[in-house]
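Would you mind keeping the following structure in view while I ask a few things?
In this view, the complex is presented without one of its protein chains, the others remaining in place.
The chains carry the letters A and B, assigned in the order they are written, with residues numbered from 1 in each.
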Amino acid sequence: MRRAEFAIEWALFACALVSVGTTAGIILVLTVETLAFLREVPIAEFLFGTEWTPLFATPRFGVLPLVAGTVLVSAIAMLVALPMGLLSAVYLSEYAPPRLRRTVKPVLEILAGVPTVVYGYFALLFVTPLLQRVIPGLAGFNALGPGIVMGIMILPLVSSLSEDAMQAVPRGLREGSYALGASRMQTSLRVVVPAALSGITAACILAVSRAIGETMIVAIAAGQQPRLTWNPLVPIETMTAYIVQVSLGDTPQGTIEYRTIFAVGMLLFLGTFLLNLASAWLRERFREVYG
Amino acid sequence: MIKVRAERLNFYYGATRALQDISVAVQPNVVTAFIGPSGCGKSTFLRTLNRMNDIVPGTRVEGRVLIDDADIYAPGVDVVALRRRVGMVFQKSNPFPKSIFENVAYGLRINNMAGSRSELAGRVEESLRQAALWGEVKDRLHESALAISGGQQQRLCIARALAVRPEILLMDEPASALDPIATQRIEELIYDLKQAYTIVIVTHNMQQAARVSDYTAFFWLGRLVEYDRTDKIFTNPAEQLTEDYVTGRFG
Partner (left out) sequence: MRRLPDRAFQAVALAVLCLALAALAALILDVWRDGASRLSWDFLTGFPSRRAESAGIWHALTGSVFVILVTAALAVPIGVGAAIYLEEYGTRSLLARLIEINITNLAAVPSIIYGLLGLGLFVRALGMGRSVLAGASTLALLVLPVIILTTREALRAVPRSIREGSYALGATKWQTIWHQVLPVALPGILTGTILALSRAIGETAPLITIGALTFVAFVPDGLWSPFTVLPIQIFNWVSRPQPAFQVNAAAAILVLLALLLTMNAAAVWLRDRYQKKLV
């Protein structure tokens, strides 16, 4: 009977190990294929080359255009998501009556739960045409439309995590500020937000990580033309969109083209991993301060 | 004859020592009360007697607790079997969110004491009768245990503990959340049960200790100050501290 208890504990432990196996699997798969890729392409050319044409007759493997595309779209998304998300968070945490909060939060959750392929549709067939009326030079595929839509998609993440951080700020701090005759805005912006800053920063970093890894919106609406540009009006290609592009074709296993998606994936993984670690570290610090 | 004997028992929550060198001997088939101000260690000590503190992280025990002359903290002791012998009733009644019947049957099932359906039903009824609850619930055995009153819930928890036929019954302030009438019923029950069980009860209510117990131990700041016959503790204590406490001069 006690032996059964022991066996159960081990079985449960094995379940918990699956998650470690997942991480190990990700690193292993990416590393093996990336190393094979780097045997054929010098790492300097990969990291610093400015042309990405792996599917052409004379392939070039400079990843910078893909990185630039990713950064461009993510930056636009952040320009939308961070200010809007933070303002919503301040409003929901410090101003909104409880009933409004209870209604609005689930709606924001719905916004976060819409599949990304749907956002892609929205970006390509609603937002971009809308923008084209205002910006005549805007191409059908571009960084701006998907960037804005991605920002809307990520807004709930920023808003809810920042709001959690602000809610964790002790009431006493607010009351102290009010007692000095501060207005609600002064209290919010000069007391609550600074006190919750590490938690808010953690939320923002997580949002950047989410934007960099987002795939379907850009695969649908940003185009498939890797180019090194900061112009948000022309077609570009992100790292994630490139992986999708190759996956849709019939690139045979073992070829250099096939390996490029793992090399790009490795870069993507490392980038988001570092951001996630930074975010987790900040969150941990915030938790230590306010229990 | 001694049923439970603690020898120089020390207990730690992390680095803080919550119990200091407790030595006490509990006799069988009597009611022993632990009294003292809150935080004095009486509940902690009670919970060392069935190793309930084992499930609280960061706790540590030094010293020995002997039940029938066998150390329950010796290596290799089966804690699960120990807790079957030493039942416990908690301060806040904690019926499982199941039916009344299932609450009492649970201990029998997990200890392979359920037997046939009719045997099981018989033992459930017997336990509920022992806990003086049968008459009130016999027509609603399959209703949720959370639907009955607080006092009934606490007697259900007693019935649940009795069902597995323990030798010792530990009660951690069993009536502290109950109204006076429910409390009186629990106290009458304790009086009836001591024929068959060794009962240790923690209470912060001195009148209750005086009413139900034969022996009383007075705890103060993690120490056992005095342990004697209840009438002696309440009428002629040896220690000044005990006298101050039982006469209500502090705490």
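Convention: a contact is a pair of C-beta atoms (placed from the backbone, for glycine too) under 8 Å apart; a residue touches a chain by one contact, two chains touch by 3 or more.
What you see is a predicted model; the values in this text were computed from it and never measured.
Taking the complete complex into account, the chain left out of view touches A, B. Of the candidate positions A:L64, A:L111 or A:I256, contact with the hidden chain is made by A:L111.
Among A:M84, A:I135 or A:I256, only A:M84 touches the chain that is left out of the view.
Residues of subunit B in touch with the missing chain: 50, 52, 55, 57, 80-85, 87-88, 90, 92, 94-98, 106-107, 110-111, 146, 157, 160-161, 164. Within subunit A, the residues in touch with the undisplayed chain are 1-2, 4-5, 8-9, 11-20, 22-23, 25-26, 29-30, 32-33, 83-84, 87-88, 90-92, 95, 104, 107-108, 110-111, 113-122, 124-126, 152, 155-156, 159, 183-186, 206, 209-210, 212-216, 219-220, 240, 243-244, 247-248, 253, 261-262, 265, 268-269, 272-273, 276-277, 279-280.
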